[in-house]
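Notes to accompany the following structure.
Here the complex is missing a single protein chain, while all its other protein chains stay put.
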Amino acid sequence: MEVGLKPGEISLGTTLIAVAFDGGVVVGADSRTSMGGSYTVNRVTDKLTYVSDRIYCCRSGSAADTQAVASIVTYYLQLYAIQHEEEPPVRVAASLFQELCYKNKDALSAGIICAGWDKHDGGSVFGIPMGGSMHKLPYATAGSGSTYIYGYCDTSFRQNMTKEETIEFVKTGVALAIGRDGSSGGCIRLAVITKDGVQRHFIPGDQVPALGVI
Amino acid sequence: MDSFLPVQVSWTPQTAASGSDFYPYTNNAGTVAGISGGDFCVMAADTRQSFGVGYLINTRYQPKMFKLSNGSVLGTSGFYADGLTLIKRINQRLEWYKHAHDKEMSTPALAQLLSITLYSKRFFPYYARVLLGGLDLEGHGVVYGYDSIGSYEPCLARATGSGGSLIQPFLDNQIYRKTPLGILQAPHTLDQVKAVMRDSFTSATERDIQTGDYLELFIITAQGVDVEKYDLRKD
């Protein structure tokens, strides 16, 4: 049995998108953390979480569970980097997430996207939804807000987008979800991960594109 | 009763609570107290109205005592909407009484009317803790205490509502004067009773989170009803 949120638990009702492009990945998320569905505990949350120098995870579900899982994975990846004397590949990070989420599926409420760049595969994106399966994808969406943008993603996603096009695709996707999903909101946070490192973008609430506003 | 068959009760809060989430009561809390003296009666209530669970204050000033006639005052606490409805019904009955008998209803008669009104809703009660204070036919002060379905008795001093359990023992001590030496029945002056009442409420406000903001005193004498207002803690 998978578990839902426990009473009083803080949740990341969320919109997450991660897209691979030639040379890297773009990950994006809203910034709302809520409690009991009506109170925003944190309006500037960073749900894009560092796990190694060129790998980030996007967290949805229980804040406590996903933070704990992410910090365990970070620890294992630090160990990997020392033992192998090289940066861990994204698929290793994703497998760690998958294993933790699968083996503890009874106790966890976590939907995770793991994305980043490594020298073997370039930019890659892995979806690890609740239950602990793992899916390598050209792009992944997750969180309560993702249901509102399936249509957008299906029609707008193209293979071989440039970095700038990918950023625009992710930003628009999060903005659309924020507009419809009550549990997503605040600002848009982006991270562009390439060979050269991580570049962070921040779009404040008053500059989030007001799409679909009549 | 026509038959010995069990009476079918149409609605009880218990069945509704277990069958669905519908629960028509809210506890707006608050405290009411009354002390009777030889030729006066002092009724008191705080004016804070709060919203059941959730530590919310609806308003800091919502009087919960109502002057029903020149000789009687009704104080309510508990579910404020039920209290208001009760007052409406009682006031209408008082008006009919006035037209029929060309006089105001006496406090003891009013006490009986209040009892039967409460009992008329035996299986869907008014969720109101009420206290009736006034002067009886001889002009002596009297306080009637009730439960929410109409059981009542006259008493010297009574406190009810959220801070009632804090105030009642103090009144037992100060008004009934019960000591191991027996009952020291001291004659209470109006000023003494007012002081006891004010100190009761400042103390209850210290310990009951649902009591506070302002204290209203209704002083009932042969001359009529006087109202006084005092500060209470607002935290």
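General remarks:
Labels A and B are assigned to the chains in the order they are written; within every chain, residues are numbered from 1.
In this section, contacts are C-beta pairs under 8 Å (C-beta built on N, C-alpha and C of every residue); 3 or more make two chains touch, one makes a residue touch a chain.
Note that in this section contacts and distances are computed from a predicted model.
From the set "Mitochondrial import inner membrane translocase subunit TIM17", "NADH-ubiquinone oxidoreductase chain 6", "U6 snRNA-associated Sm-like protein LSm3" or "proteasome endopeptidase complex", the protein name that UniProt assigns to the chain left out of the figure is "proteasome endopeptidase complex". Contacts of the undisplayed chain with the visible chains, over the whole complex, involve A, B. Seen across the whole complex, the unshown chain contacts chain A at 6-10, 33, 39, 41-42, 44-45, 62-65, 67-68, 107. In the full complex, chain B touches the hidden chain at residues 29, 50, 55-57, 162, 174, 179-181, 192, 194-196, 198-199, 202-203, 205-210, 231-235.
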